[in-house]
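There's a structure below that I have some questions on.
The other protein chains are all here in position, but one chain of the complex has been omitted.
So, chain A:
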Amino acid sequence: MSDPTNAYQSLSETTAQDDPRWAFGTGFTDDVAAEISAPVPAGVDPADLAAYCLMLGDDALIYQHRLSEWVANAPELEEEVALANIALDLLGQARVLLSRAGHLTGVGIKGGSAGSTAAEDRLAYFRVESEFRNVALVEQPDDLDFGRCIAHLLLFSTWRLALLHRLVSSADPVIAAVAAKGVKEVAYHRDYAVRWTLRLGDGTAESHRRMQAGLDGAWAFLEELFRTSDEERRLVGAGVAVDPAETRAEVEEVLDQVLTRATLLRPTTRPMGTVGGRGGRQGLHTEKLGPVVDELQSLARRFEGATW
């Protein structure tokens, strides 16, 4: 019976489970879920592969946390939508990679309504700071300065796109799948960052100054992006990982082009050093990660054992 005055009838068409919005950011597709448990490629140490998944996953997880801080704080509604969207894409990448890492190390097998779901949450919420493998760039706050936000995003997305491009052919099917999807996502993130770098760099004197300051600050964390960890070095040989040092030429070329067009100067900031050779990839972080981890984990740890 169709009653045009019935306020609710017009909504019933969205109740189907195949509504694409049900899949939006809420779970994995069956394809990916199946791949989480794919066999480890020949000649690969599962511990190395798990560590590599954590590196790529933690970069995305910690960075989306920083981007989420912009919710209800962006300079314009279009930016609200865009920054949240970028955060959501990265959260999606993190979830698959953490699930893969969990599968490989036997984390979070028990409980959870959807098998792999428990692993991603065990790893996100119940590791301590020194167990996170992300690079320092993604943990840096921007203090809601849009110039710093765009500077971080420009560096991060340019680098991550270069990585993902190469990882599309990874011998690990989960990494390859994340890369194939992620290339499209991160290409948009980079494009967004480039467009804003141009606007801010070549906008007003004030925006030029702030964009340059943002880049000057972020540049200290660029060098770490090209540093190769032991796990990566071993996985490159097996065709699983990409050597981040290989992305340097491409990343620097893109950044140089963008900065020139945006009338900005390439910063001369000194790169941040390591602690006896250890950095984010080895679990040695800047002081900025602790508060992020505390906030991220606070509620889950208060209710350890609860399902949500």
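Convention: a contact is a pair of C-beta atoms (placed from the backbone, for glycine too) under 8 Å apart; a residue touches a chain by one contact, two chains touch by 3 or more; residues count from 1.
Please note the rule applied: contacts and distances are computed from a predicted model.
Student: Which choice in "Glycosyltransferase", "ABC transporter permease", "Ubiquinol-cytochrome c reductase iron-sulfur subunit" or "Ring-1,2-phenylacetyl-CoA epoxidase subunit PaaA" gives the name that UniProt lists for the one chain left out?
Tutor: "Ring-1,2-phenylacetyl-CoA epoxidase subunit PaaA"
Student: Sort through A:V40, A:M272 or A:L296 and give me the one touching the missing partner chain.
Tutor: Of the listed residues, the one touching the omitted chain is A:L296.
Student: Among the options A:A42, A:V275 or A:A306, which residue touches the chain absent from this view?
Tutor: A:A306
Student: Go through chain A and note every residue touching the omitted chain.
Tutor: Its contact residues with the unshown chain are 4-5, 7-8, 10-11, 14-15, 19, 21-22, 24-27, 65, 68-69, 71-81, 84-85, 87-88, 91-92, 94-95, 98, 117, 120-121, 124-125, 144, 146, 198-200, 202-204, 206-207, 210, 295-296, 298-300, 303, 305-308.
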